[in-house]
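Before anything else, here's the structure in question.
Missing here is one protein chain; the remaining ones are kept as they sit in the complex.
Chain lettering (A and B) follows the sequence in which the chains are written, and residue indices restart at 1 in each chain.
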Amino acid sequence: MSARLRSFGFKAMGGPCNVHLWLREEDELTKIEKELTDEVRRLEAKFSRFQPSSLLSQINRGELNEVSLDAETVGLFNYVDQCFDLSGHMFDPTIGSLHRVWDFKIPNLPDPRDLERALQHIGWKKVNWDGRTVNLTHNVQIDLGGIVKEFAVDRLCTLLKEKGLIGLVNLSGDIAVSQAPEDKPAWKVAIQHPRKAGAIAEVDLAAGAIAGSGDYERFIEIDGVRYCHLLRPDTGYPAPNGFCAVSVIAENCLLAGTVSTVAMLKGELGHAWLEEMQLPYVAFDQALQAYSSIEV
Amino acid sequence: MRLKWLFVVLCVVGVSGCVTVSPWQRGNLAKSEMSWSPDALESTLDGHIYFAKEASSGGGAAAGGGCGCN
Partner (left out) sequence: MSKKLTLLAKSALAIPGMIATAQAAGPAGSEASYRYTYYTEDDSPEARDDSGGAQDRYKIQVHQFHILTPVTDKFAVNVEASYESMSGASPVYSYIADGQEDVYTHFNGASRERRYDVSANGRYYGSTSDAGAGVYASMERDYFALNGSLDGSIQINDQMTTLSGGVSAGHDWLNPNSGVVSDSGDVLMVNDLSSEELEQLAADAPARHAAKGKTKWQLSVFEGVGQIIDMNTVVQGSVSFTYKTGYLSDPYRDCVGSDAPLADNVPCDIRPSTRAAGTLSLGVRRYLPTLNAAVHGDYRLFVDNWDVMSHTLDLDYYQNWAPNWNFFVNNDVNFQLVPGVRYYQQSQAYFYEIPDLNTTTGSAYSADTTRYYSSDPRLSHYGAISLKTRLKIDFRQFSLNGSVERYAANPAYGFNFDDDTPGLPAYWRFTTGLDFRF
């Protein structure tokens, strides 16, 4: 019996998740669906900053200060630490307090004094990560929202690979594929138009992952200036004169996601960052002019 | 029969009270220094010498072949 393309979807991590995969045995689908859903739920329960029982909430309450963390958390924190250094401190998972002073539902800029106070609780170094344990100071809070979704995509893709399955995992636009589809040399992935519904470009993905960031996800507009939800840890504001959307292709979704996020945060220096990282990318500036290292 | 009983106890002790360690969390367990006998030739010679010099042998596996050394 030849393989057929099957799909299933569920809600996870604040967005839709879709999995497409080639299956020979019809009855495998429910089993795989359960296994993949369980894995996403596990990561949600572990790294959610909203669930009081999550590991991350325990860490944020200081309950796990100077306690050896598990290997997975250690791996993620080491990765964060590396990103923080390499991005010139732009990538910082402690900016959570900024989201309490920015309200993207009403067109008002935050009170500068509130912003100043919030900035005092920001700084990855205040977590005192030593490669094994944390020791949170200055009421700092960790928010892994910027990487857990990408990591979850990689985890699901790894599970497919371990089963020898051909498939594509899409979690709110962050995508990874286990290998090229059976009938074509690559999966066709559409890139969202930053200003209107529909696609602005299409890329071929035979292996690896693609992830993107854009100023269109959550933003407010004041006097013609767009303020998006990607806030810088140094100013507390979004980067001025940056890209409006960036998509990066990498061997895994985590890498693609962080490189594109940092490109957004770097503002005018975003293009130089992308060139320096030497990963395939597609980016659009405010005038929707395309910058790209690949054919799209 | 006593040995059989021990085996049953070992099984029960072994299975209960352990959280599942997922395959992707087994990187450390897969390291060569975590195997039961990391160096095959050393284990062979150890077994041979201790068998020749002591009254006990075996354990861990079915007994290996003999030699004129004991």
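The rule is simple: a residue touches a chain if its C-beta (ideal position, glycine included) is under 8 Å from a C-beta of that chain, and two chains touch if they have at least 3 such contacts.
All values derive from a computational prediction rather than experimental measurement.
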Which displayed chains the unshown chain touches: A, B
Which of A:Arg6, A:Arg41 or A:Lys161 contacts the chain that the document leaves out: A:Lys161
Residues from chain B at the interface with the omitted partner, ascending: 3-4, 6-7, 10-11, 14-15, 18-31, 33-36, 38-42, 44-45, 49-50, 53-70
Missing-chain contacts mapped onto chain A: 68, 70-72, 75-76, 78-79, 81-83, 86, 132, 151, 154-155, 158, 161-164, 250-252, 254-255, 258-259, 276-279
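We take it that only the chains that are shown with their structure count from here on.
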Averaged-CA centre spacing for the pair chain B and chain A, given as whole angstrom: 45
